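The complex appears here without one of its protein chains, the remainder shown in place.
To keep things simple, chains are lettered A and B as they appear, and every chain counts its residues starting from 1.
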Amino acid sequence: MRNLNSRTVIAFCTFLLALVWLYLGIYEYGVWDARHRPLPGLFPAGIAAVLLAASLAGMVQSLREKPADYRRPAFEVAASLVLLVAACFTFGMLPSLLVYFVLWQVLVEKTPVRALVLSTLVVGAIVWGVFVWWLQIPFENGIIYDLIMY
Amino acid sequence: MVESLQMLAMGFSVATSVENLLAAFIGAILGILVGAMPGIGSLAGCALLLPITFKFNPVTAIIMLGAIYYSNMFGGAYSAILLNVPGDSPAIMTALDGYPLARKGRAGKALLTSNVSSFVGGVIGMVILVFLGPALARLGLKFGPSEMAALMLVAMTSVSWLVGENPVKGVIATCLGMMIATMGVDGITGNVRYDFGNIYLLGGINFIPLVIGFIGLAQVFELAENRFSVAEPIQEKFSILGGLLTRHDIRRITPPVLKSSFLGTFVGFLPGAGATTASFLGYAIQKKFGKNEEELGTGAIEGLAAAEAANNAAAAGAFGPLLSLGIPGSGTTAVLLGGLMMWGLNPGPMLFASEPEFAWGLIASLFISNLIALLVAMISIPWMAKVIRVPVGVMIPSIITICFVGAYATTNSMYGVVIMVIGGVLGYLFQKNDYPVAPLLLAYVLSSSLEINVRRALVISKGSVSIFFERPISLVLMLVFFTLILAPVIRGILSRARKQRP
Partner (left out) sequence: MNKICLVTAVMTALTLSVADVSAQSGGFALSRNVEFVVSSKAGGNSDMFSRTIADIITQNKWANQPIVIRNQEEGNGQVSRRNVASSKTPDESLLCLSSGDLTVMVTLGGLSIEDFRPIAIMGADKHLVLAGKDGKYKTLKDAIEAAKKGEQVTIGGTPGDELTVLNMMLEELDLVDKFDFVSLASSAETVTALLGGHIDLGMGKPAAAREYVKSGDIVALAALSTSRFSPPFDQAPTLSELGYKNVEFPLYRGIVGPKAMSDAALSYWDNTMKQVAESAAWKEYLDKVLLAADYKNAAQTLEEYRLVEKRALEAKKK
């Protein structure tokens, strides 16, 4: 009974990647030149060839394996990560993080208010103290900020 | 030898002035803090503080920077052990055994093991530096392209020891790591590979955000999935006694610490190999050849000790080529080199002769910084270990926030964050599907060095592979390499032959 599970998909993806690398390595970057010297494509193409074989083996192997089980919390985390990145681009990094930090705890974790405030202050202090004040990292301001300011 | 001791004594008198002690102390604290933050390693910490130190006098400034560099190795272990987010790349191997230990309720022991190993590694590294520094640095010079390539080959075989049970998946992970490393500018020709027309990919995939995501964010996924099955946060019996190392523990970690310290120092001396490579080799060797009571990777203090001793020893070793030859032994020492030039001190073969106060003062202060870092670290263990008791619900957004900020800091732009998120999803998929995580990262670290050196060697030899076997050092390394590869094969054949014999 064939199981099209994520393991097969992963092995298939690496197979495709290997093909791309192999192709570009040989045709675009070159493998060996007339003066007996390796060219930039040699190494990647070689590795890709190995990966190609390994991916095939992996795909075969995966047919016999149990599929991995993904649970809902993982999707929640993944979705929130993507949304967070989008928010950083739009609204700026620090505000987005703050909103996320609070919202996640309120909606998903349902932490009590005292813990919420305390944790926000602590994490906020670390982020602000180390990264903003001391290291002066110029954080992303977001499209909205840029639009307003300029 | 006596002369060295005399000079060292002089150095101590310089290093123990109040100003310098204070600088070392501040540096130690900053370093631990910086080390613990994911995304900021010693390189960034030193580089960012460098301009401020221009106002100080050179000796004080370099003492502070040296302290930061050093104690960074202590700090990186903290977030690795407590959160499974390595503070910087030398701490990756620390996380492999440190975090499981913490999960088992023995965070205090893990932290103490890591600190003690770091300290001993540092001391051994520095003793070697004092007495053998110039000689070892000259030996390091003998490592040219073919020797480095051979060394990298040996290191690559040790990746295989970390693969675990499924070789196919291990190979896939390793190859993926190597392919990711080929993205970006090719060191030899200066042309770009595999950038797919994207301006950001011109620089390739940054390692640190990848690591933060691959290990750290993936960790968050795991926490989220298991949050309801972990009924309460892990209770740590938090007495001083519980966290102390028993005599038995000390006996367990002594061999790995000693071995890794020597190995790490030597790796630190090699131009181009630093604390990350050292910690990885130390760990891998311990896994393959060491006596481990528990399985490495599930919380064995031997693995933790090996990794931490190696990375601190390498940090000491990196000062060797810097002080005796003016050649930076790692990325961070390259920053320090820049600083030295700005202060008018010119590191080179004559530094010890022309500025003995400075050179020996620095070495002496490294000993002191090591000690200060150990004390500061040990004092903070009880506080740090409380972190593990924070409820999972708060941990998840906290880790995510700090990871985002740290990843941003590595590239000063959202690019790092994007890499991190992609790395996180990938890391999660890897773990779910039983693909080994360490080989990908380590292959990434080693493969660019391997490729570059092989190509350079082939230019020197006009395309002939014999160069790897003609020069003495690389010949020895190649023999080691072949032995390591063939040994299991031969063993397999022999055991099958034995089975067939009636």
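What we mean here is this: contacts are C-beta pairs under 8 Å (C-beta built on N, C-alpha and C of every residue); 3 or more make two chains touch, one makes a residue touch a chain.
Because the structure is predicted, anything quoted here is derived from the model rather than measured.
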| item | value |
| --- | --- |
| Identified contact with the non-displayed chain, of B:57, B:412 or B:483 | B:412 |
| Per the touch definition above, residue among B:6, B:57 or B:189 touching the missing chain | B:189 |
| Candidate in contact with the missing chain, chosen from A:48, A:94 or A:130 | A:94 |
| On subunit B, residues whose C-beta touches the chain left out of the figure | 43-44, 46-48, 50-51, 141-145, 184-185, 187-192, 199-203, 206, 271-272, 325-328, 334-339, 341-342, 344, 346-351, 411-413, 415, 452, 455-456, 459-460, 462 |
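The definition used in the following text is that only the chains that are shown with their structure count from here on.
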| item | value |
| --- | --- |
| For the subunit A and subunit B complex, residues of the former touching the latter | 6-7, 10-11, 14, 17-18, 21, 24, 29, 35-38, 40-41, 43-44, 47-48, 50-51, 54-55, 57-58, 61, 68, 70-71, 73-74, 76-78, 80-82, 84-85, 88-89, 93, 97, 100-101, 104-105, 108-111, 115, 119, 123, 126-127, 130-131, 135, 137-140 |
| Interface residues, subunit B side, partner subunit A - complex | 33-34, 37, 40, 44, 48, 166, 168-169, 171-172, 175-176, 178-179, 182, 186, 188-189, 191, 193-194, 217, 220-221, 224-225, 227, 390-391, 393-394, 396-398, 400-402, 404-406, 408-409, 412-414, 417-418, 421, 424-425, 428-429, 432-435, 447, 451, 454-455, 458-459, 462-464 |
